[in-house]
Each structure stands twice: as C-alpha cells, then as structure tokens.
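Just one protein chain is left out here, and the rest sit where they should.
Letters A and B mark the chains as written, and numbering starts fresh at 1 in each.
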Amino acid sequence: MSQSAGHALTLRSISHAFGAVVAANGIDLDIRPGELVSLLGPSGCGKTTLLKIIAGFLRQTSGDVLVDGASISHLPTHQRRIGIVFQNYALFPHMSVAQNIAYGPVAAGWPKAEVAAVVTEMLDVVQMAAFRDRLPRELSGGQQQRVALARCLAIRPRILLLDEPFSALDKNLRLDMQIEIKRLQRQSGITTVMVTHDQEEALGMSDRIAVLSRGNLEQFASPSDIYDRPDSLFVNTFVGTANLLKGEIAGLSPSGAVVRLADGSLIETGRATQLVPGARVLVPVRPEGLRVSADGADGALAADVTAVMPIGPSFIYEVALADGTPVKVVQERDETAPLSGPVFLHIKPNRISGLFADLPDDTQKKGN
Amino acid sequence: MRDWQTLSFNALFGLISLICIIVLAGPTLVILILSFTGEEALHFPPASYSFRWYLALLDANELQAALWISLKVAAISVTVCVVLGVAAALAIVRSTGSIARVLETVFMSPLILPALAFGFAALMLFSMLGMRPSILTLAIGHIIVCAPFVLRTTLASLMQLDPALIDASRSLGASGLHTFRTVTLPLISRGVASGAFIAFMASFDNVPVSLFLQDARTQVLPIYLWDIIQNQLDSRAASACGVIIIATVLLMVLMERVAGFSRFMK
Partner (left out) sequence: MAGAASSPSRDWALAVPLAVLFALFFIAPLGLLVSISFQTERQMTGALGLGQYAAFLTDDLNLAVLRDTLLVGVKATILCLLFGYPLAWLCTRVSARWQAALIFLIVLPIVTSVVVRTFAWIVILGRRGILNEAILALGLSAQPLRLLFSETGVVIVLAQVQMPLMVLPLITAIQRIDPNLESASQALGAGAWRTFFKVTLPLSLPGIIAGTILTYTACVTAFVTQSLIGGSRLLYMPMMIFQQAMDLQNWPFAAAVSVIFMASVLLIVALLIALSRSRAARPYG
C-alpha cells in the first residue's frame, strides 16, 4: 500500500454556515503525511461537517482544502481519491463482500485481473477472506466495519476519513477494532482523519487531536498536551475529568503563580500566567493529581467524603471542600485512607499546569 | 364486565370485517364463476359449466382489437411514466427548496382531480392543436393520470434509501451515472416496479380520459366492455372479465413476489 502513504492534508481557514448556524469557523489544520488525527468535540460542534467538506460532500462557504499543497476544493467527490468509512459503514446491501470491495476499482475501470487482485489483497489485509461471498446483512458489526475499511482502501485513497468508526460496536469489540485500525494505519502509513466524540478513543489512537467547540478549533496538539496542558477551560473540562478549584492570585513568580484557595490555603502552579495578583482564577487538577489521606500534612486541604466507588484496583472518591466545591479523586486502593468523614486532600507535585480566569460562564477565556 | 366489553367489541368488529371481506371478494368471484357458464344468459349460479365463452373470445375480433389498443397505450404510457417519473422523483428528493414541494403537488394532483374533467380539457387542447384522437393522444392523457403512481412509489423507496450509500459510491470514485446504475436503481427497483405495475393497471382500466381521447379506430378495452355490458349484456363480457381477473391475480402474485408491491399501497 505504499502509493497511498504519506499525503499531507491542509485545511486553510475553512468556514461553513448552514443558514444562520456556523458549523465551521475559520478552521486551520496542517496534517502531516501519515498522521492519524482525531476531530474531537461535543455533539453539534462541526466534526461531521469538516469531514464532509474534506470528502467533497459539502462545499465549504469559504476556505480551501489542499492535499500535498494542491487545492482540491474545486474537485467533485469522485475525483478526490479520499476514502471514507461511514458511521453505519454504508455497505451496499445488494452486493457481496467481494463486490463491495471491487466497487471502486470497477467504477474506475481497472482491468479485471487487477480488480480481482486488489479484492484478494484487501480481504487478506482485513482478514475477511472467508466471507467474500456473504452479503453485508450476514455479517457482524465488526466484520462490516472491516469490509467498509477494505472497500475504501481498495481505491488506494490519498487520505482516509473515519466518521465515528467505533460508535456502533459494543465495548469489547471496540478495543479490538481500535487496535486493528491503528495497526493498519501504521502499516500503510495513510494519512487519517477520524471523527469521534469519545475522548478515550481520541487520546488512545491519535498522533494529534483537534478539539472543536461550536465550529471553532480550540486546540490542535498531541494527546498528552491536550490532557496535561489544555489551552482552554473548554478543552480542560471536555477532555478527561476536571476538578476546578476556585481561588485568587496571591503572588507571581518567574516560574508560575501562588494561588490562595477559598479556605485560605496557598498552592503553587507550574506555568507562568498573564493574570495580575488579586485576579479570580480556577485551578484545574485532574483526579489522579490528587490524593486522599487521613493525616493532614503541610498544604493539605480539609474535605469531607461524600461517596467512594471501588473500581477494580482503584478507588474513586468524591469529596467536598470546605466551601462545598465537589472534587473527584482517583487513587490506588489504600487501606489507610478513610471511606467516610473528614479527610485531607493532597495535591501531588507538578500536577497543576495552568490557570484559567474565573469569568462569568459565556466569556471563559484562557488565562495562561 | 370488562370481559363482556372485550367480547362484544371483538365480536362486532370481527363480524363487520367478515362482511367486508365477503363483499370485497364476492363480486369478483361471482364474475369468475359466471364466466364459465354453459348457458346463453348470464344467470347465477349457472346451470352448467363450460369453456364456450372463453372459446368465443378467440373470434371476437373487435374485442381483441380493443385489447391490443389498450395494451399498446398502457405499455407506452408506463414506459414514459417510469423514465420521467423516476427522474423527477430523484430531483424532488435531492432538492430541499419549496419549488420541489410545489412540483410534487402538481405531479400528484391528477390523483384527486376529476379525471373526466381533465379528459375533456385535453380533448379541447388536442382539437385546438389539430391533433386527431389516436394512440398518441390516448398515451399522453394516460401518462398524466398514471405518472403520480410511479412518482409516489419511487419517492417512497428513495426516502428509504440511506444517503450515505450514495456518498460512499461517490467517494469510491464512481460518477453520478455509475452510482445511479449500480446503487440507486437496484435499491429502488422494487418501488419503481410496483409503481409501474399500478400505473399499468390504471392505464389499462382507464375510462374517463380514454372516452375523450379515443375514436372509433382506437377504442380501448374497458370502454368496449362497458358498451357491451350496457347494451347487450353479451356473455362474452363475462369471459373477457374472467380473463382480466385471472391475468390480474397472476400479475399481482408475481409482483408481490418480486417487488412486494402491496407494501407500497399503504
């Protein structure tokens, strides 16, 4: 599959409006050859719209789509050589597995021998050779997805698009298919854009993630940056579970800031901030950046346990701070930590990467 | 008390349904039985049975001529209805604007407008255009009254079609025409076939439009039958009806098998 490897995909200030609804607002993305990029965001944020624009099903209101630096915006779908796997797979119900896979090559007028060869090759790639004469309705969800993938790879697409590829699969199968697709993508080196609203899927599979919110690109970065160094309060809350502690800036240092929390305790944050002393801020801490214990060492916050859920090897705590702010904590099973009553909350070192200004809801902005 | 209610409800509804079923099927059965009479007069139940009236059809030249005209007109109009109707249905489904709704309403309106008034209007138009009644005028009239049937079933099956299939085909490099031939058409073929069948029967059965658009040389079968039923109650009318009934039932069974057409009647 070497021909299909390594095409760069660029979106240049793509905007799209459905009447008054702005589904994409000046989106810029530079996707490197061979990368697997996820478009992540809540329902209605414009993920499918972007995918449709790349595939050519929708014509953007403005902006440009480029493959290897050349604009493809003027090309109709069938001349773009961009493969797409649909959420419901969209296998042709009246054609066998083999006919489905042969569909693109036949439409392109390949010689019979080549069509037969690519069908056999693709069936092997997705390990479906035994099912070549079945109809789609005689296949399981996972098998249908393999066929959809094979059908799309058969045309040697320059870019591969996946629209919520795993949402129709049950949980166990989902992990298998995620690994499988990741493996195929690595093997072929095909540039891939995947739409998902499942953050774990995005974090686990992607080279980079583009987080979208209401048609805007919030952050485009590697999974670890997205998780550990979110650019905005939106990204912070949307990806992973976020605890937000209210406070105000007590002092600034070259490497960060000192924040005074509601109960008067002081904590240090890692990143420099443009906020001024006295500004009201939100301090984001992930549940695994916290620890609950019975003894209150220096800088620990007093809290009350509201609920504990043992999940496999770990406990999930929900505790309430003195001012009532609920906080979630994940930690390993620890027999010494109390399961109820007053406890102390410790913030592990270097777990606070930034600060967000505490503004009224609509005007939340990043405040690093 | 509740049981009594349920009982009386089911009994009444069941009874009425039974009457309905008998009344719906009865007349057709009566004609079918009568068509095998061995007597001169049409009296039910026949005193004896024979195929004589069926054999008599073999040299009923006028009736055969009328049958031919009807079949020709039906074949022409159904062909045109299918080609234009499917194309129009595609356009209506694809476009979201209000003009599409207007067009759909216009195309469907022959279903509720009195066909006789339309037949008369068409006659006036053709006579102004200097077109004499012919197979052509009959076919044009029938196309208008039969198009809604094809359009309706085709639209119904297009609505069922997953638009992602079309997108998938396009993304695999297929042109619009290739997509239509290999994906759209096979998947709506049952609806199209059902519509074509209903349109064929509607054309074959049409009286009110044909009345105005035929002349002595182009008399269609239902009008010919109507004539002999009204004027001489010829026993060959029964056997001709028998042939129509048998052919209709066979065709219907066939269409049900290949296209599941009664689904499209609901």
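The working rule: a contact is a pair of C-beta atoms (placed from the backbone, for glycine too) under 8 Å apart; a residue touches a chain by one contact, two chains touch by 3 or more.
The structure displayed is predicted, hence computed values, not measured ones.
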Which of B:10, B:50 or B:160 contacts the chain that the document leaves out
B:10
Of B:19, B:55 or B:258, which sits in contact with the chain we cannot see?
B:19
Missing-chain contact among B:55, B:87 or B:258 belongs to B:87
Residues on chain B that touch the omitted chain in the whole complex?
1-2, 5-6, 8-10, 12-14, 16-17, 19-21, 23-28, 30-31, 34, 42-44, 84-85, 87-88, 90-92, 94-95, 97, 100, 103, 106-107, 110-118, 120-125, 128, 140-141, 143-144, 147, 163, 166-167, 170, 176, 197-198, 201, 204-205, 207-208, 211-212, 222, 225-226, 229-230, 233, 237-238, 241, 244-245, 248-249, 251-252, 256, 262, 265-266
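To be clear about the criterion, only the chains that are shown with their structure count from here on.
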Between chain A and chain B, what distance separates the C-alpha centroids? Give it in angstrom.
56
Residue ranges of chain A touching chain B (in the complex, touch as defined)
55-57, 76-84, 86-88, 90, 92-94, 103-104, 107-108, 151-152, 155
Which bits of chain B are touching chain A when the two form their complex?
162, 164-165, 167-176, 178, 182-183, 186-187
